[in-house]
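What you see is the complex with one protein chain gone and the rest in place.
Chain lettering (A and B) follows the sequence in which the chains are written, and residue indices restart at 1 in each chain.
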Amino acid sequence: MNFKKNIFTRRIMLNSICGIACLLSSKNLFAQDAIGSPFRDRFQSYRQTFRIESDPEEAKRILRNIIKGRKIRDDLISLKAPDIAENGNTVPISFSVNCSMQNNDYPKVVHILVLDNPFPEIAKFYFTPESGEANVSIRIRMRTSSNIIAVAEMSDGTVGETQSYVDVTIGACS
Amino acid sequence: MANEERKNWRRRLRVPKSAIKGEIITIKTMAEHVMEPGVRRDPDTGVIYPKKIIDQVICRFNGKQIYKSQWFSGVSANPFMSFKMKALTSGLVEVEWVDDYGQSSFKKAVLLVFDENGNEIIPIKLDKNNSIKEIM
Partner (left out) sequence: MFFLKLLSIIYFYSLFCFNVISEEILDSPIIEKPYNNSELKSGNYFLREETRKIELDEFENPGMIWVERGEELFSLKEGKNDSSCLSCHNKDINSLVGVAISYPKVYNDKLLNLEQKINICRQNKMKLDTFELEGNRLLSLSSFVTYLSKGMPISVAIEGEAEKYFKKGKKLYFQRVGQMNLACNQCHDKIAGRYLRAERISQGHINGFPSYLMRWDSIASVHRRFQFCNNQARAEPLEIGHDDYNALQLYVSWRGNSLLIESPSVRR
């Protein structure tokens, strides 16, 4: 028997019409021109890969070199820093050294260090007796949640140190 | 966006206009500076932005240095710093911001200091004959 099978059945017609309709209207499904079309993965460039990684051993070595084995006085310097930093780019901190600022009782240098930054030293402050009070506020950058350490070297050779832990977090989306 | 060459990066200084002798005043400073740490990269080309930070901030009162601060790359951009000074005589407060390329910018303000009776204290020391011995 030699009859041709009818390939144009109703089922095939229906399916092919639906398929063509799908293809023609796929513009709205994939949104090629509208806001939100797929793109090359640009977000990789936002992950700025730092070549310089933080070295906690190096940071501790710097801290040891500043203190130089001297005995640390309690309650010499107090540091005020937020618990959670809104943004790592701007963390407002302030410190205050309680001393009389007369004769030989003033802080010669005050160091601020952040242990988990790629460059741990943040700032140094030099005071004189005319300063009145050793009370400074400044805004620093932190790369990740870490300890901020403030070390005060007095002019008579004693050292005071205090620490404060600040959380730096990643916010929405990213 | 920030590629324009601008020569007028702003510096701001706030010093109280007057004070009583012996009072401790707050001096606030702010500089407009990008404080590039030398680690960030351009997102399109991958080139590292060169390091450019403010190195030292020096405060002088009547020419004599009373406060110095050394900064490294950890200070935030557009840095704000406030410190204290003891007001003994009237005079000129001058703050200098020194770049790590050696360039400085200055900002000055005048401070008047009065004693309890309201007389202004002038930075001049007189000797026994009431003639000028030293200008502070």
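What we mean here is this: contacts are C-beta pairs under 8 Å (C-beta built on N, C-alpha and C of every residue); 3 or more make two chains touch, one makes a residue touch a chain.
Note that the coordinates shown come from a computational prediction; the quantities given were computed from them, not determined experimentally.
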Of A:N6, A:S25 or A:S100, the one touching the omitted chain in the full complex: A:S25
Sites on chain B contacted by the missing partner chain, in the whole complex: 1-2, 4, 6, 8, 10, 12, 14, 28, 30, 32, 34, 76-78, 80
Footprint left on chain A by the chain that the document does not show: 10, 14, 17-18, 21, 25, 28, 34-39, 41-43, 46, 82, 84, 86-87, 89-90, 92, 167, 169-174
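By definition in this document, only the chains that are shown with their structure count from here on.
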Centre-of-Cα separation between chain B and chain A, whole angstrom: 28
Residue numbers on chain B that touch chain A, as the complex places them: 24-25, 37, 39-41, 43-44, 61, 64-77, 79-88
Interfacial residue positions of chain A with respect to chain B in the complex: 45-46, 48-52, 89-92, 101, 114, 117-128, 130-142
